[in-house]
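Here the complex is missing one protein chain, while the rest keep their positions.
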Amino acid sequence: MMTELGIVRRKVKRAERTAVEALSRYGVATVHEAMGRIGLMKPYMRPIYPGALVSGTAVTVLLHPGDNWMMHVAAEQIEPGDIVVAAITADCADGYFGDLLATSFMARGAKGLIIDAGVRDVKALTEMGFPVWSKCVSAKGTVKATLGSVNVPVVCAGAAVNPGDAIVADDDGVVVVPAETASKTAEAAKAREANEDDKRLKLAAGVLGLDMYKMREPLEQAGLKYVD
Amino acid sequence: MMTELGIVRRKVKRAERTAVEALSRYGVATVHEAMGRIGLMKPYMRPIYPGALVSGTAVTVLLHPGDNWMMHVAAEQIEPGDIVVAAITADCADGYFGDLLATSFMARGAKGLIIDAGVRDVKALTEMGFPVWSKCVSAKGTVKATLGSVNVPVVCAGAAVNPGDAIVADDDGVVVVPAETASKTAEAAKAREANEDDKRLKLAAGVLGLDMYKMREPLEQAGLKYVD
Amino acid sequence: MMTELGIVRRKVKRAERTAVEALSRYGVATVHEAMGRIGLMKPYMRPIYPGALVSGTAVTVLLHPGDNWMMHVAAEQIEPGDIVVAAITADCADGYFGDLLATSFMARGAKGLIIDAGVRDVKALTEMGFPVWSKCVSAKGTVKATLGSVNVPVVCAGAAVNPGDAIVADDDGVVVVPAETASKTAEAAKAREANEDDKRLKLAAGVLGLDMYKMREPLEQAGLKYVD
Amino acid sequence: MMTELGIVRRKVKRAERTAVEALSRYGVATVHEAMGRIGLMKPYMRPIYPGALVSGTAVTVLLHPGDNWMMHVAAEQIEPGDIVVAAITADCADGYFGDLLATSFMARGAKGLIIDAGVRDVKALTEMGFPVWSKCVSAKGTVKATLGSVNVPVVCAGAAVNPGDAIVADDDGVVVVPAETASKTAEAAKAREANEDDKRLKLAAGVLGLDMYKMREPLEQAGLKYVD
Amino acid sequence: MMTELGIVRRKVKRAERTAVEALSRYGVATVHEAMGRIGLMKPYMRPIYPGALVSGTAVTVLLHPGDNWMMHVAAEQIEPGDIVVAAITADCADGYFGDLLATSFMARGAKGLIIDAGVRDVKALTEMGFPVWSKCVSAKGTVKATLGSVNVPVVCAGAAVNPGDAIVADDDGVVVVPAETASKTAEAAKAREANEDDKRLKLAAGVLGLDMYKMREPLEQAGLKYVD
Partner (left out) sequence: MMTELGIVRRKVKRAERTAVEALSRYGVATVHEAMGRIGLMKPYMRPIYPGALVSGTAVTVLLHPGDNWMMHVAAEQIEPGDIVVAAITADCADGYFGDLLATSFMARGAKGLIIDAGVRDVKALTEMGFPVWSKCVSAKGTVKATLGSVNVPVVCAGAAVNPGDAIVADDDGVVVVPAETASKTAEAAKAREANEDDKRLKLAAGVLGLDMYKMREPLEQAGLKYVD
């Protein structure tokens, strides 16, 4: 599957639904760790309102700067449980998406939008409860004149995304889980979280990470010196 | 009317009040579209608290980096319904404005501040309900030593602003409407919004933008290909 | 006391507790002015949630990019009332700190974290009420492989910080008060704030800063011209 | 004259030729000072090769992000001695201009290009000796699909530019001189430079600016203290 | 082939040598256009000295922030004609590469380095004639403590790169050509360039792009208006 312009791929192998739903139980930080610390989008991707946590399968869109034509093409490809992931062929801060498109996406069953560009009507989107993670907020309108693609591989905010990949997003950012590893990653996240509960209790009781993680010896071997 | 330093213009032809008030009914995105997609400030201009929507007429201020002297000069030129638009002669993130100046501006009838620099005392400003759109938040204090101007043409956050222009600001950003086109723009915004309500209902019912906007034929002519 | 790597200083002369507590009564803007307008961190340092106001004494940490090992070493050096100030040897946006470390820091009596890098688990941190001022939010995990230092002089977000210095942080940013001047600064802040209350009343009553600060004559001498 | 899209203004009142040529004798820094320290574009505008110094009259172009169609429209409006000033309706780093357009612009008599976006073919442009000041270098190609305007007022890199204004550009940046003040500015620049030659000789001989500018007394009055 | 950490892939299917060499005859701008305007890295990637034009096949490296250990692992995988493409798991400006590594890479036959981070010893690298395209120049040293990978798919400066892909870099930036389309792209670039020579002659003779590209009619249809 190549990245090219002027293409809409209709048949997409989506990450397994149960795995995607399982991922939504863990935060982005935990899933990212479970992935081996890869797959994270750049930290400039921020939610338009705090508190949202979603997971879904990627419908990818590749757009031209200042042009949101393909967003309408993408709407038709959305299946319930999808998250639209929009990449631009070059850096652009225009407002590609507002409450009308959100109304359409919600009607199709989309769970959110990840866009490496700007978004507008954020007050309305917040009231509608349609979560968006974006590079910025901008009222700048776009035209509908140049073709891009839907459901081709894209790079969005520094992360490679294939159509059908699992996406998890919350207040900490956005992480991409390849469709074929979604189940394995959900299990690893579960194991990691179970492990964290125990640690949390110990730390709250005053146990130091130095002791809990047995770091004193390796720190000494690395040459750490205590002075007064 | 030229941009020069050391000048205070007292008589300003302000945009017609009814037009300015009408603009406050529509969001920045709608007004910006009604303007023909021009007049928007850069998206780095953000409100210090969410949810504010104001419109007013511009009292412009041109300031030196690190110097807020002219803010006090501007206060005297404020008439009820004005919004102060502050530009700096070079990029500066200092905190030019805090709760004391806000108290004075409010007493004069100002509806808000747009500043291409920093602002401080944001907790107090939020409690006072005085909305500010700024480049950043900064506690950095300024001096009062160098002249700027009040009510000269300025460039603020990438937008040209003349004294008396209509300003609309909300969570999506800030747009400038030249005084002489405020009425025409308010009408265009009204027409645009009426039009949007109908679209919103259709999209919510599952109609695709592809069909509602009759995009399928032009997309095909542009060469869009569907693959499986 | 030199900045060097691989060192943990255990004995730190902290700013006097009563002075540090006194500073918490004034905002960052007031303390920064009382300092003579120095000591402020860069305005990119933002709180993860609004409304927090803390003061405390600095436990400094110097970390390697992508490596939070020394955070665990720092935890042991925390005394009740401390604020951890974390600097990185080069710009890095990784998420060095999350809810587990926050649990440990809180158990030790820390009042907050100032970090010139990223932080994660911000929803949990907000619920825990552990305030953090950071360069960004990022879920990006770090390793534990390379030594840094604890309680050495650091530069954090453009401000020089010595261990034991008083730190004040609120919605306007973060200011550093050298330990030896904390008392004097608290007094200056108090005097400044008393002074501001009176000004606030006058300005609210419609008195102009131009008159209250007697600016008309110096403005005229500087050459300010009023035109119609 | 309003900023609007879809317009080409053919008749432009250009700054007087002799004044524009006179301005080319002084650097941007001197002209900017002679202007009263206004009119400068943001410092991110850099020349693609060092050493060029040009002055000319502005043909302005307003372009859509990712779309250089109006560059071809602008070419026809170029008269010998003009400099094209290109603004984009929103931030964009695409490469709007390369060696083919430069060939056309040179054939029309253009002396250079100022563009608040990207440029490409910089090696060829350097060999052709066609100077460009731009926000960045980028090979990213653009489309030709959406109307902008030629010879309307624009904001380019933070400076307001009207068609016909005098532009001066060198290694220090780009300054805009309104057409109606070009002669006066050229004279002020000349006076300033004459004044500087004398100062330069004194400073080279070891005279201090403190003495030459008689700063010691005002510094003392401002409270400067010398300590050992 | 997945992106994971701790892996070195020894067998890489490289783009066909004749195609890669052919690509070096055209600049980055031409190849990028021949690709359909995709595959370009972000414009912040700049050469450390002007005038270099190279093409080669990618050896990819994925590194941890502040850690260049895998650069040494990559050296062994270099074959004559390769270009090393280094990505970091998070933004980092450290100086990962200097004259010692360049000496080793040159001895292995590498034609250059593309790195989404910093580089140092730029004077020596310039004298050695080893071209580097990087995000910045930085003397900041790195450690050798954490595993990354060699010859896995990476995202470098916004572009997806697979091991073996063809890379073309010059003063305009860096473009990535998938191995399987290198021949087709070289042919398209050749056709494009032939086409450009003819256009260049016409434009130099004063023919306008408006006429040469037959733009007058579509511009009129789009609504462009000429005014005086």
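Chains: A, B, C, D and E, in written order; residue numbering restarts at 1 for each.
Assume a residue touches a chain if its C-beta (ideal position, glycine included) is under 8 Å from a C-beta of that chain, and two chains touch if they have at least 3 such contacts.
These figures come from a predicted structure and were not determined experimentally.
The chain not displayed here makes contact, within the full complex, with B, C, D, E. When you scan E:14, E:37 or E:120 for touch with the missing chain, the hit is E:120. Checked against the hidden chain, the listed residues B:33, B:67 or B:99 yield one contact partner: B:67. By the touch rule set out above, subunit B reaches the unshown chain at residues 64-67, 89-94, 138, 140, 143, 145-146. Within subunit D, the residues in touch with the undisplayed chain are 27-29, 32-33, 37, 40, 43-44, 46, 50-51, 170-173, 175, 196, 199-200, 203-206, 208-210, 213, 215, 219, 222-228. Interface residues of subunit E with the unshown chain, by the touch rule above, are 6-11, 69, 71-73, 75-76, 93, 95, 98-101, 103-104, 106-108, 118, 120-123, 136-141, 144, 146-147.
The rule we apply is simple: only the chains that are shown with their structure count from here on.
Path length between subunit B and subunit D in the touching-chain graph (shortest route): 1. Distance from subunit A peaks, on a Cα-centroid basis, for D.
The interface of A-C is repeated, with over half of its contact pairs matching by residue number, by D-E among D-E, B-D or A-E.
Chain centres here are Cα means. That of subunit A falls 42 Å from that of subunit D.
For the pair subunit B and subunit C, the distance between C-alpha centroids works out to 31 Å.
Within subunit A, the positions touching two or more other chains are listed as 37, 40, 89-91, 93, 138, 140, 146. Inter-chain contacts occur between A-B, A-C, A-D, A-E, B-C, B-D, C-E, D-E.
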